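The structure appears below as structure tokens.
Note that one protein chain of the assembly has been removed; the remaining protein chains are unaltered in position.
Up next, chain A:
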């Protein structure tokens, strides 16, 4: 029998602290669907994805009910379309995006990720077609997510791709101007993208992965925040002890995710892949990364001390998760998405969190400039510069970084944007020198890989 406090604390984690499984993602390999004929390719991918994913939602819901833990999102990741659809033109790529969107709707999942390309060392025909297709593909669909890896520590930064991605982002924003540039919320530009990743918007199924695999992404910032608060209510604690509390809490959260992920995998008769330990917020009070900073004693996320706090938080989450699961992957750490986290969005609006501080913090977190709305008249060069800066942090520090920036057409700093659902809302952040159109990003070519890339 469980002790009273064990029963109560478990129930409170679910009921009041927003413990849930952020996403169960079914990865599906599409390499055996390849064809030069578009209709055949579309037929093949529909048959394969619906075959594997037909029961995904109902199984996730049933397993969630059984454990009293909601699976918030049911998602699919697929092999990078730039690889499996390399034979097709940009217009045909757009048709593939439509097909994927229809499939996602048919199997009733939230997002399908993998409209992706890996171009850190250069672009092949399929990569170019996919990047050219991105603005329309994202604007004309609702559930398709895209990612493009433009840099790695081993290869350096593909600056041609950086500039092209800046253009694609601007175009995607313009095509969804009536929705505040919503298409850009489904597009991530990466450095050192993990070789297989279940977390949206950058999700895709890696090349060296099984034919079908269930991955699970856990969340739980509310649980971490309450654990810190509860322990501090009992008296002062050193940061070392607080890190221990976060670590233990992350361990519990991860075990919940793995339990549910493994059961979904068993029910669907596919392999279990990895747990992504990410601490991802929702735009709900009490489920915020920003509130963890306040629990740690910082007045707002963004004030001095925030980078150190985030470093501690990120590391403790990884350590706790690593103890709980032997199969960890994806991004695994703390996210700081601006619009998706009410507290972070407010700190940015109130001036406590600037774009520069956000960038500094991304050097110790798991992703990067995430869900950052910026003025719509930002230049392509400035946008490309922001992406290049973020890629450089990833490249030099041998870590994953990404940008998910939304230049909101017709709006300026301080204006409100609302993306809805988990994507949240925010005020547009000010970008210093955003009219800058310096030549730097126009040089093109590839920024060479750093010296430590020679290790092998």
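Everything below uses one rule, namely that a contact is a pair of C-beta atoms (placed from the backbone, for glycine too) under 8 Å apart; a residue touches a chain by one contact, two chains touch by 3 or more; residues count from 1.
One rule holds in what follows: contacts and distances are computed from a predicted model.
Peer 1: One chain of this complex is missing from the view, so tell me which of "ACT domain-containing protein", "Spermidine/putrescine ABC transporter permease", "Amidophosphoribosyltransferase" or "Carbon-monoxide dehydrogenase small subunit" is its UniProt name.
Peer 2: "ACT domain-containing protein"
Peer 1: For the full complex, which residue in A:51, A:68 or A:122 touches the chain that was left out?
Peer 2: Of the listed residues, the one touching the omitted chain is A:68.
Peer 1: With the missing chain put back, one of A:57, A:167, A:255 or A:349 would touch it. Which one?
Peer 2: Spelled out, the listed residue whose C-beta touches the missing chain is A:255.
Peer 1: Which of these, A:13, A:117 or A:317, touches the one chain of the complex that we don't see?
Peer 2: Of the listed residues, the one touching the omitted chain is A:13.
Peer 1: Given the full complex, what residues of chain A touch the hidden partner chain?
Peer 2: 1-2, 4, 6-11, 13-15, 66-69, 248, 251-252, 255-256, 258-259, 324
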